[in-house]
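The complex appears here without one of its protein chains, the remainder shown in place.
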Amino acid sequence: MSSTEHSEHIDSDTGKMGMWLFLFTELFLFGGLFIVYAVMRSKYAADFHHAALELNAFVGATNTVVLLVSSMTVAMSLTAIQQNRSGKAIGLILITLILAGVFMVNKYFEWGHKIGLHLYPGSDVMKTMPHGEIMFFGLYFMMTGLHAIHVIIGGILLTIVIRKIQSGKISSSHYLLQENAALYWHLVDLIWIFLFPLLYLIT
Amino acid sequence: MTHSTTAEPLNYLNHKTGLWSWLSSTDHKRIGLLYLYSITIFFCAAAVLGLLMRIEKIAPGQTIMSAQTYNGMFTIHGIIMVFIVVIPGLAAVFGNIMLPIMIGAKDVAFPKLNLFSWYVYISGAFLGLYSQFANGHSPDTGWTFYVPYSAEASSNVVIALTAAFVLGFASILTGLNFIVTIHRMRAPGMTWFRMPLFPWSLYATAWIQILATPIIGITLLMVIAERTFHIGFFDPALGGDPVLYQHLFWIYSHPAVYVMILPAMGVVTEIFPTFSQKPVFGYVPIVFSSMAIALVGYFVWGHHMFTSGISYESRWFFSFLTFLVAIPSAIKVFNWLSTMYGGSVDLKPPLLFAISFIFLFTIGGFTGLTLGSLATNIQLHNTDFVVAHFHYIIFGGMGFAFFAGIHYWFPKIYGRMYNFRWANISWGFLFAGFNLLYFPLFVIGIQGMPRRYFDYDPKFQTGEVISTIGAFILFIGLIGMISNLVYHSKRGAIAPANPWHGVTLEWQIPSPPPHENFDEVPVITREPYVFDHPHTN
Amino acid sequence: MKNHENHISSDTLNWTVLVILLILTTISILAIKMHLGAFTVALALILASIKVTIVLTYFMHLKFENSLLRIMVGGVFLLFAIVIAITFIDYYFR
Partner (left out) sequence: METLFNQGSNLAGAVDRAFIFIFAISFLFTIGITVLMIYILIHFSRKKNKHPMQFSHNTKLEVAWTIIPLIIVLVMFYYGWAGFAPMRKVPADAMQIKVIGRMWAWEFDYGNGKTSKELVVPFNKNVKLNLYSADVNHSLFIPAFRVKEDVIPGYNNYLWFRPIMKGNFDIYCSEYCGLNHSGMLAKAIVVDSLDFKKWLADLKVTGNGPEHPGLALIKANACTTCHSMDGSRIIGPSFKGLFGRKSTVVTDTGEKEIVANEEYIKRSILEPNAEIVKGYMKGLMQSYKDKISAEDLDKIVDYFKTTVETK
């Protein structure tokens, strides 16, 4: 007699629409940062360029490729589950998780490097820098930090998906959760696609 | 758990009992009531703070509290009223209780998420309270958290910011749930233009909730980052831009005022046809005006920043759009009047509150236009005129619509009826007290009395004193109204299923509604407001 | 609204999309290296937008969803663009 039985089975269109709406809020969450970025960049174009040189475009590019590939593996895992090949699906998600790990490790070293150079907000070195550069690094940490949190959440979601595939809760007839997790993962990729040129490629 | 052994039929209130059955219920009606109770408690708390502020202001200089206390008080009064009371307000209470019923659904699309939203909400609300009492002094930034002051003030600002962030998250989840519900759960035959207007207003509101709230979320996060990690987004000493903060804040907070008022408009739009026994006048224009308010409301945020040094071009641009957004509101007012015109009008308490809504909203709206006009805004910005404007439009508008709604749906929600005389008398106090309280603020605002002033020039005292007297009268009215409702929710006479002879779906099921709302899924074959046999006795 | 058949994208399609995305990434990196002056930022953003559109259409299956979702997504991006534009009415004219 529990009231949860109202709609235990959320049909896939409903669930997907919910996920998309959630993605919209995520877009606007980053959107706020993009507004700040746009304004600050128009104010401090030269400083931004100079500061961006500190970032290693190679690392950024590597991470871009990593995320793009991981996006594809997730998409492929969805295809696999639709074709009822759960082994392949799990494998592909595992690859995605490994790629996520690579991304995070890269990020870790990148951040570590910056912090080693005292290029973090509030540091003694930062205080001596021009305003635009301080702002650039502030945005850099805020944007990539928030993005990294999303990578972690996406990773957790995908791990849950693997467990559910293993236990048979996700199958070719019932894969809403996997679809939504994949959508989330693509969003993570999508935001990075914008972050990469904005942070690493600015001239 | 003792089940009532009387013949009382099972409904959502009594099919299970015990506190836990409420705190774990995913029934949209019960969640709506959870919101109703928590919002009422927070409203009373913040209202008492309002009263205390009025007492402080009865004379210049210090009367009952220090400046520090006063500054903290209007801040927490504003935070509670805005983020905890009126933004969730109507949508979370009546939206939750009535939306699924009105569109013929058994529940919202994601019932568990709905319950989760309430928990998020209540955590945010308590965090907000905690910011008052945690060590250090209470936040004193105003509800707008303007930087750089909010980035420097060493009070519990971070806690308050986090609270607002968490509350925003609850608001997003509710909005998301409603949009999906409206898209996916309408009863068979209920096309978009057969949907009642309250759900329509919730739909417009929900879009604002999910698309505007994240902006304030990230903005508050940036202020938190600024305070804890010394990232200088807004701190001019580090190259940041204080006015950029104001942009971001109002990109959300202006649309948020429409989150407050749109559902209120939806509620009264339900009340007028029922109490006139006459179809809504101009159904389609009302629908489109809701959507237009939601959309255009997105682009006028700069009218809060006319004096902040934004560019000349954007000042007139924002002013221009501000005037445009008044048109859909105007359309609605005229539609309501025409709905009553020619009807068989029955002045029961819900209608009494609804027409007071029109009156107060009109005053609030017109003073909004005065503020939207560039020249006059320069004079009136941040004076008590603004305070009067938004109390008229939030309390007079949204607040009175809330009172109208609770008097309208009370018999449906509790299956009992309150006392009409009692309600009418309380209304008298509320209405008189309200106008006494806020009207003088327009006058002293025009004379130049700034807002957020602990102390003031004696020349403003007459206005301040009248205002304080009004607050006490209002206080009596509120106590009267709340006690009438609380008392009769348990003891009132048993109400029939359709006491007002309404035609929308919620009146076609028993009062209180059964747990699953409908025994069989209703099939809709026509427009929502058709009175085949108008009831005129 | 009936639950329509879900589209299954083939692995080949996914691979093709990836390759295109990688090519676009390379182009944007090369373009930056070539120092096209004021045009570079615009170019980088245009390329990023194309990439995002591709991800949305194929990886996120928008192409195969009902038009409602497509309209929503389009509307949301448009709304965001307008918000940025309006903000810049202030900053551009300062």
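For reference, chains read A, B and C in written order, and residue numbers begin at 1 within each chain.
The definition used in the following text is that a contact is a pair of C-beta atoms (placed from the backbone, for glycine too) under 8 Å apart; a residue touches a chain by one contact, two chains touch by 3 or more.
All figures in this text were calculated on a predicted structure; none of them were measured in a lab.
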item	value
Shown chains touched by the chain that is not drawn here	B
Of B:119, B:334 or B:420, the one touching the omitted chain in the full complex	B:334
Contacting the left-out chain in the complete assembly, out of B:242, B:428 or B:499	B:242
Sole residue of B:123, B:308 or B:461 that reaches the chain not shown, by the stated touch rule	B:308
For chain B, residues in touch with the removed chain	67-68, 71, 136-137, 140-142, 146, 148-149, 152-155, 236-237, 240-243, 276-283, 285, 307-309, 312, 315-316, 319-320, 323-324, 326-327, 330-331, 333-334, 337-338, 340-347, 355, 358-359, 362-363, 366-367, 369-370, 372-379, 381-383, 446-448, 450-457, 459, 529, 531, 534, 536-537
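The rule we apply is simple: only the chains that are shown with their structure count from here on.
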item	value
CA centroid of chain B to CA centroid of chain C, Å	37
Residue numbers of chain B (touch at least two other chains)	183-184, 211, 247, 251
Two or more partner chains touched - positions in chain C	1, 76, 83, 87, 91-92
In the complex, chain B residues that touch chain C	183-184, 211, 243, 247, 251, 298-299, 302, 310-314, 317
Footprint of chain B on chain A - complex, ascending	1, 3-4, 6-7, 10-11, 13-14, 17-18, 21-22, 24-33, 35-36, 39-40, 43-44, 121-122, 130-132, 134-135, 138-139, 141-142, 146
Complex contacts: residues of chain B adjacent to chain A	15-16, 25-27, 30, 106-107, 109-113, 172, 176-177, 179-180, 183-185, 210-215, 217-219, 221-222, 225, 229-233, 238-241, 244, 247-248, 251, 515-516
